[in-house]
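This structure is in C-alpha cells; I'll ask about it shortly.
Of the protein chains in this complex, one is absent; all others appear in place.
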C-alpha cells in the first residue's frame, strides 16, 4: 500500500487499466452481453442501447467481441511471453555460468534469430508452418526467446564475474544451486522489468500479425483482427474500428508506464 | 593488417556468413514442411502426372542440396525463380515494389532521424525538466501504439475529416515526385511518429549514460559551458550507441513498412510479402524475406563498423 502511495499518477493509471483488462479477460463469459461468435443482427449496425458499440462485418456484437478479445489477445500474449521468458532466461543464465562451447553454440543460434527482423522472421516461419494459434505462439516464443536470452545472459555474466559465485563454486555447489540461489535473486529485478517490456512487444506483435490476417484466425475474437475486419468503416468516418486498436494502445501504454516506474524505482534504490 | 582492419573485415565476414545461414535455414525449413509441397499447392484433386510435371518444373525432384545451390547461384545472378501463385518471374514482381518500399522508408528516415536525435539531445541536456518529462510520456505513448492505430487515426483526421490527403497511397510509374510525396505523406508520418519515439528515448539514454562519466565532471570543473560539455565531451563518446540507434531504427523502418503498406494499400514489398505468406507462395516469401533480412544485417554490420571507427581506442590502437 505504501508502495502504491508513492507511485506517480501515470503508474497508477497503468495499474488501473491492467487490473480492469485482467478482470474483463478472466470473467469474459459472465460480463459479455452476447456470445463471442454469436450473430445478433445485421452487419455494421450503428451504436445503440442494445449494441453499445454496434455490430461488426458479420453482424456480431462489437462490445462482446471486445470483451472476449481481452481474454484471447492478452491471454495469448501472456502465454507466449511466459514461454519465451522461462526458456530464454534459463538458457541465458546457464550459458553465462557454463561458458565454453555451450555458451558459444547457444549464443550463435540466438545471433541468427536476431539477425532477421522479428516480423519478417515470423511471416517466413508462419508461411512454412501455416498460420494457426499454436503455431503463432510457438513462432513468436522462439523469436522473443532470443532477446530474453541475451539480456539474462548479460545480466548473469555480471553476476558470475563476482567473487561470491567463485566462492560457491570453490565450495563445490552444483549448477542448480548456483542458478537458483546465487544468480537468479540478483537478476530477478532486471528480468521482471524486461518481462513487462517483452509482454508489450509480444502483445503488439500478435496484434500486428492478426491485423495482417496471419495471427489469430477467425472466428476467434481478437483486437488485431477486429480492426482489420471492420477497417472499411473508417472511410465513412466511423470510429468503431479504432476502439480495439485504441484498447491495444491503452494497455501497452499502461504496462509501459508501470515498467517505467519500476525501472525508475530500481535505479533510485541503487543510488 | 592493423587490428582495426581485422575487426572490420571480421564484422563483414560475420554479416555475410549470417546471411548464408539464414538463407540455408529458410531453405531447410521449407524442406521440412510436412507433406508434399506440390500436393499442397495443386490440391488433393491433382493427378499424379500433373504433380510429377509440377515437381519437375520446380526442380522438386532433385536432391535438396543441389536445389539449394541452384537457388543460391540463381540469387547471385539475379534470378529468384518464379512465383507459384502467378507464375511470374519473382525478379519482375520485386523490382518496382522494392523501389517503392525504399522510397517510403527513405522519406520517413530523412525527416525522422534529425528530429529524433535533436529531441534526444535536448531531453538529455534538460534532464528532468518539464520538456524532458513530457517528451518521455509522449514517446512512451507513441511506442505503445500499434502502427495500424496511428495510421487509421491519421486517416480519420487528415483524410476523412479534413480531406487533406488521400486515404490510400496508390502510386505507379506515372506518379510525379511531388504527387508521390503528397500521396505517401500519411504512411510516412505514421512511420515517423513511431520511429521518432524509439530513437529519441534511445538517444537520450545514450547521452545520459555518458554524462555520468568522470571526464564530464572534469570538463565542467575546467569551466566548460554546458552546451559544449554535451556537444564536445559527451557526444563523441555517445556516437557508437547513437549510430546503433539510428541503424536499428532504419532497419525497423524498412521492416515496419509492412503493416503501414497494408493499411494504405501501398504497392511495396511488405504488401507483397503478406500476400505471399497468405497464399504460401514460397519463392516470393523466400526472395522478399531474404531481401529484408539482408538489409537488416547490412545495416547492423554498417553500424558495427561505424561504431568501431568512432571509437578512439580502436582507431588509435597501439
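First chain written, first letter: the chains are A and B, and each begins at residue 1.
The working rule: a residue touches a chain if its C-beta (ideal position, glycine included) is under 8 Å from a C-beta of that chain, and two chains touch if they have at least 3 such contacts.
Following the convention adopted for this analysis, contacts and distances are computed from a predicted model.
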Quiz item: According to its UniProt record, what is the protein name of the omitted chain, chosen from "Methylmalonyl-CoA mutase C-terminal domain/subunit", "CoA transferase subunit B", "Phosphate-binding protein PstS" or "ABC transporter"?
Solution: "ABC transporter"
Quiz prompt | Absent-chain contact - pick from B:219, B:245 or B:258 | solution = B:219
Exercise. Using the touch definition up top, pick the residue from A:9, A:100, A:134 or A:172 that touches the left-out chain.
Key: A:172
Quiz item: Touching the left-out chain: which of B:64, B:114 or B:312?
Solution: B:312
Exercise. Could you tell me which of A:16, A:58 or A:162 touches the chain that is not displayed?
Key: A:162
Practice problem: Over the whole complex, note the residues of chain A touching the chain we left out. | Solution: 162-164, 166-167, 169-173, 181-182, 185-186, 271
Quiz prompt | Where the missing chain touches chain B, by residue | solution = 213-215, 217-225, 228, 232-233, 236-237, 312-313, 316, 318
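Keep this in mind: only the chains that are shown with their structure count from here on.
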Self-check item: Whole-Å gap between the CA centroids of chain A and chain B
Solution: 22
Quiz item: What residues of chain B sit close enough to touch chain A in their complex?
Solution: 18-19, 21-22, 25-26, 29-30, 32-33, 136-137, 140-141, 143-149, 152-153, 155-156, 160-161, 167, 251-252, 255-256, 258-259, 262-263, 273-274, 276-278, 280, 282, 285-286, 289, 292-293, 296-297, 300
Exercise. Within their complex, state which residues of chain A touch chain B.
Key: 10, 111-112, 115-117, 119-121, 123-128, 130-131, 200, 204, 207-208, 211-214, 224, 227, 231, 234-237, 239, 241-242, 245-246, 248-249, 252-253, 255-257, 260
